[in-house]
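Yeah, one chain of the complex is gone here, protein chain that is, but the others are all in their spots.
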Amino acid sequence: MIQLITPSRALIGFLLALSLVPLFAAQFTVTLVNYIGLYALVALGLVLLTGIGGLTSFGQAAFVGLGAYATAYLTTRHGMSPWGTLIVGMVITTAVSLALGFITLRLSGHFLPLGTIAWGISLYFLFGNLEALGGHGGIDGIPPVDLFGLELGSGRAFFYVIWATLLAAIVTTQNMLNSREGRAMRCLRSMTMTEAMGINTLWYRMVLFMIAAQFACVSGWLYAHLQRFVNPTPFSLGHGIEYLFMAVLGGAAAVWGAVFGATAVTFLKEWLQDVLPKLLGVAGNFEMVVFGLLTIIVLHRARDGIWPILMRVFGNLVPQREQANTVEPALPLPRRDVPPCGGEVLKVIKVTKRFGGLVANNAMNLSVRAGEVMALIGPNGAGKSTLFNCISGVNPPTDGEIRFMGQRIDALSSREIAKRGMSRTFQHVRLNQDMTVLENAAIGAHLRGRKNFVQSAWRLDREEERRLLWEASHQLQRCGLGEHLFDVAGSLPLGKQRIVEIARALCSDPTLLLLDEPAAGLRHLEKKALGELLARLRSEGMAILLVEHDMDFVMGLADRVVVMEFGEHLAEGLPQEIQTNPKVLEAYLGGVDA
Amino acid sequence: MDSSVALVLAQDGITNGAIYALLSLALVLVFAVTRVIFIPQGEFVAYGALSMAAINAGFLPPTMWLVVTLGIAVAIVDSVAALREEAAARLPMIIFKNAVLPILALVVVRYLPLKSLAYPLQVAIALAFVVPLGPQIYRLAFQPVAEATVLLLLIVSVAVHFVLVGLGLYFFGAEGGRTPAFTDGGITLGATYIQFQTLWIVGIAAALIAGLALFFERSIYGKALRATAINRTGARLMGISADLAGKLCFTLAALVGAFSGILIAPITTIYYDTGFLIGLKGFVGAIIGGLASYPLAAAGAILVGLLESYSSFYASAYKEVIVFTLIIPVLLWQSLTKHHVEDEDEH
Partner (left out) sequence: MKPTLLETTDLCVNYGRVEAIHKVSIRIREGEIVTVIGPNGAGKTTLLSALMGLLPARGDVKYQGSATRGTTAVDALVGRGLVLVPEKRELFGTMSVADNLLLGAFARHRRGARDHAKTMAEVFEIFPRLAQRKEQQAGTLSGGERQMLAMGRALMAKPTLLMLDEPSLGLAPLIVKEIFRIVVQLKSMGVSVLLVEQNARAALQVADYGYVLENGGVAVENDAKILINDPRVIESYLGLGGSHSIAA
């Protein structure tokens, strides 16, 4: 059967219909669609901030205001060209958003929305009270935009500018999200893991906030030149909230959710304002009531917004676009120098970790050499994962010294430690469940790329991107996950997800690999394959420290074993020695009359 | 500015600050227990004040139909849930508590000579038809998504705010309301004249705060709410259900909000949409307390009141700007003194 509707045809159809709007539609419709474009641009920023970064801002309307007032003031009072004011507006927005971001983004998630409420209200009142900005009366007489000598005075002409801007924003956003930088952004919710891969999460949160602010600022600039007049009203906190509604109701996880959300909310409000007074026979703010109720109902039924539901319905009607299923070969990435075999890579000296009155690790000693597998075993609750967190900087020790490649690292952040060539997996799998296996693995190679988000938005990162993905696919192949490259990570059984974590760690080209229960949940053959992989890595000179409960696995693989109990060093030796050590037997099987 | 003006401003600031303090405590409580950033807090202030004004003028409390409607809705939702759990025995109690009781109250109030009732009775009636909205809203809007992210709860919170403001216009009209003072007159204290109402406000706010403190320190329900805020799973395992805790703290928040409204109605004209800004100023206080510390939140709220009062004298146009930018240095200070970003996937 020939498919009449495919996703790409649907998109082309949409664009075609859109381009016809200014030619044939009524003035009212053109205005409405213009506004939808402006709103969608702001909502797109919120999709990045909220859906991707897990952050929220109520203050986007204030950024819109910033862009609008910057151009209004500078063009009317100082005769600047609109193109110049656009740049000025964006520079101011960058400064403000970085400052606000610096203040609020280090705090836990809910401080950003609260901070932006304050900022939104303050700026709104400032617009209304500054004489220079015309007070509540606003500024009029803003000149139209001049594009290559073509004056875009009418709403119909400006329509193309607005929608071209929005589409360009969508395309660049999608480009950015499908890159090294975008992958880091998509993992921001899982802070611990992301930092342990060497990614500066604070910086990426600031970048997201800044991009969202820029989109809002550009929307404001467009608004000012569409309306040719600004006053404080459209930049109030209430409008800031409305933008957030568009993003969340539309579906904050998808770029197109912003466009859909902006469209749906705009039409719905228009329609409610029209229909409710007739229906109820009384004037009032009933559209607010109905709008609020609808929002609550939608969020109760669809926490991810409406767009994903639409996609599911649509996806059932037409087959999805053919997935990418090959990785282009590329040059291998440069590698780190491997330390000489047998050289000491990690030394843990008298490390103690306390939580309140609880001593989780007490004066632990441990060393790992290049080209050996060191196993750390002990009963549940003995403090093995705590020690792992101390070593990898996720939760630094209270006391003691940790040396990695001869340098002290116990006071360093997990990000710094990752840069020095230590990589780890987690006991509780920390993958982005919605990204593909390949993308998840590529997170590990983050530090081996250099291109920034601007370069990736404009596709100037393709060569590096190919090399990163090639490396990720290579490591996944090695780990036996070659057939799962393009599967969504969450669809894999837990055991295989652990292997993805190993591949991700390998992508960073580590000197020392920390594995927290890598064999848990694996079948017999998979365990065997994992054992072979680790043995091969060892022969390549890698140092491996692993925590594991499967004794067959440990005893068959490890060169040396350290046993922990009650946070302390209980025994150390060759696997055979440990297996017959009475103290160890006692620790494992326990007993009341010990 | 001479000292008498300064004292008048201080008096104003402390009066408003006391109200903000009450609100900020309620906001901290609601957030700590349910993770809801309770934007509609301000609407309870407006509803309380305007209901009081209506009753005082001899009208029926306009929110009574809303209480009855939501009560019936809660009864239906709870009954369906009970039937699903095969606990039909609970139905009569559910229906009585949620639907029949509000209707009975409505019938009783209809036959009361509202205008000539004693002031405290009028207050009680106003509260009786505003406070139940708190737990009702929790049950209908928040309980079904109690486990969702803070962001989603925040959006629902804003949606509830929209609904309540819209309904507020319908119930109370666009004109503001004002009520007579609890006690007319005042006393001259040195260089300043202090209205009795000011004393009432500060006194009752202090008493309410003390009462809340006692509730949290002494009563098992208060401790249960604290426990829920500290460790949700632990509380759940002790039989403190999240639903119960949520309803309880929404009731407290509604009570605090409505009572605050009744307190300030004699000194400020309250409109159906005034509550939002008042509530937000409570938020500034709560943020100063890091959304966690009650005493700091209360102190922060008093600071907000004072700042507002003095800035309205010096730079009245920038009053709101000054009050709300206060958040920025506070947040800066907090971000420099503590590093705390939670990992969402750990929960």
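Note that the chains are named A and B in the order they appear, and that numbering of residues resets to 1 at the start of each chain.
Going forward, contacts are C-beta pairs under 8 Å (C-beta built on N, C-alpha and C of every residue); 3 or more make two chains touch, one makes a residue touch a chain.
Values in this document were obtained by computation on a predicted structure and should not be read as measured data.
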- Query: Of A:7, A:277 or A:521, which residue touches the hidden chain?
  - Reply: A:521
- Give the residue, chosen from A:382, A:405, A:445 or A:543, that touches the chain omitted from the document. A:382
- Residue touching the undisplayed chain, where the options are B:241, B:269 or B:316: B:241
- Query: On chain A, what residues meet the omitted chain?
  - Reply: 356-360, 379-383, 490-491, 493-494, 517, 520-521, 524, 549-555, 566-567, 579, 585, 588-594
- Taking the full complex into account, what residues of chain B touch the chain not shown? 81, 84-86, 220, 223-224, 226-227, 230-231, 233-241, 243-244
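One rule holds in what follows: only the chains that are shown with their structure count from here on.
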- Note on the structure: Taking each chain's mean CA coordinate, chain A and chain B are separated, in whole Å, by 36
- The chain A residues in contact with chain B across the complex are 50, 54, 56, 100, 102-104, 106-111, 113-115, 117-119, 121-122, 125-126, 129, 189-192, 201, 241, 244-245, 248, 282, 284-289, 291-293, 295-296, 299-300, 303, 430
- Touching chain A in the complex: which residues of chain B? 31, 37, 141, 144-145, 148, 150-152, 154-156, 158-163, 165-167, 169-170, 280, 283-284, 287, 291, 317-318, 320-321, 324-328, 331-332, 334-335, 338-346
